[in-house]
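Inspection log for the structure reproduced underneath, given as structure tokens.
Removed from the display is one protein chain of the complex; every other protein chain stays in position.
Let's look at subunit A:
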Amino acid sequence: MAEPEEIQGIPAPEGDTQLIDTDYEIGQDNLEGQLGPFGFDVHNPVFMVSALTIVAFVFYALALPEQASAVFGWLRPWLTSTFDWFFLGSADIFVIFCLILIVSPWGAVRLGGTDAEPDYTYVGWFAMLFAAGMGIGLMFFGVLEPVYHMAISQPLGTPSPFDADGNLIPENVARAKEMGLAATIYHWGLHPWAIYAVVALALALFSYNKGLPLTIRSAFYPIFGERIWGWTGHIIDILAVFATLFGLATSLGFGAQQANAGLNHVFGVPINTSVQVVLITAITGVALFSVLRGLDGGVKLLSEINMGIAALLLLFVLFAGPTLMIFTDFGQGLLAYAKDIIPLSNPIGRTDDSYRDGWTAFYWAWWISWSPFVGMFIARVSRGRTVREFIICVLLIPSLVCVLWMAVFGGVAIDQVISDPSGSLVKANVIDSYNPPLSLFAMLEGLPLSSITSVIAIVLVIVFFVTSSDSGSLVIDTITAGGKVDAPVPQRVFWATFEGAVAIVLLVGGGLGALQAMVISTGLPFTLVLLVMCWAIFKGLRSEPR
């Protein structure tokens, strides 16, 4: 007979790696069986504790709405104002850590072994990590943030270009405009991507090179040893599930509100809870379809479609807006970012509380609480890259794309505000009154073909939510299955539906504010988790063949 081994599609040999020798068998703590017609294979106790605690939280937020709203209304500003130095300082450490890895000899370590080959092309890989990482935020904040920082939040005490009566102060314009872009790019550039890169690298390294299950606890093996298979590890994984599910449900809720605002702006659809419930149901339905099509047929495909539409919208705004000025803004934004990154990242002795606590500390907590989800997703699609290639692609390229996006969307919006303050819809919706979901549509209104571009923007918002929801469900399913990526399909259907249900229940019951505070609350312990992860990565890389 023919030698079957010769005709099969075995991947390239994995090459040398330094596997961790543990007696723990992946899935040994799992409960496997049938629930009626559905098979299940879940980690005990991570699955049950996570699911039940989330249900308990939803009941609390609904049963005692006033108490919950008071507690969480106090919790969020208290966390960001008390621990701002900790969030800012930690994010700086993550950036420095990543930059050191790029130039250090450990940059040559290949994820998956010395001979591993990348599973995805650069385009597919980049599309997925970008769509999961921050796609939707760019839609929501691309116009809002540059204009807000220019005129209202006054980062580093930069004076506003408008006086209290809304009159333009020409001598303040140049610096305020520059700071508006730099302060926004700071939130979307190196720092968030360094946070994601640390988590993703830790997961990829300890899974592909060390042979541990693809779950957050594995990164702590060098610190806790065999104890990570007990409650120490359970707590880390449960925290990761909370952060991911709360983050996704919050986004679904707010995303539905933005899509509703857009539909109202373009088609006059009324803004109410029923429309938003229909939107969440539709988004969850498409996400379910995508999740059932799998990583390659669903998530990757949708991410690539998303990238294509986003690129088209970017090009349109670039050429329909003041093109030359946008390019100048891009250059100036980058320069201002380079010039101001150190004072902006300084964690102590600052007086710009509104910007530092209200935005930066909030963002860092937000990115950190999202990092288990985005990090694990990036890890899963990054096998075969070297550490250097990985960090450059996860840190520098997305940062540059964000700079370009902010320069184009923010630059056009700032231009509209400065050149015609009284007629600018952006000024009316961001500076005169605060109406975030409408800011993007207000900017598009000032360009030609706004009825078409607004529809494209609504579609993009929805598809970005679908890609977050489907990749999020995959990640939660993997964590709650103890690192198994081949758990029965009904489980991911359960998580995708559960996310949608939590978002709907809280939207109707009015608990989305509480949910947002929970996301920030999980960000604090996770910052510590990430700092320890840097040490674990260092220890793990040291033993790897290069």
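FYI, a contact is a pair of C-beta atoms (placed from the backbone, for glycine too) under 8 Å apart; a residue touches a chain by one contact, two chains touch by 3 or more; residues count from 1.
The rule is short, and it goes like this: contacts and distances are computed from a predicted model.
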Hidden chain of the complex, named as in its UniProt record, picked from "Trehalose transport system permease protein SugA", "UspA domain-containing protein", "Xanthine dehydrogenase, molybdenum binding subunit apoprotein" or "Ketosynthase chain-length factor": "UspA domain-containing protein"
Hidden partner interface residues of subunit A, rising order: 1-5, 7-11, 13-14, 17, 19, 25-28, 36-38, 112-113, 119, 207-208, 211-214, 292-298, 380-381, 383, 474, 483-490
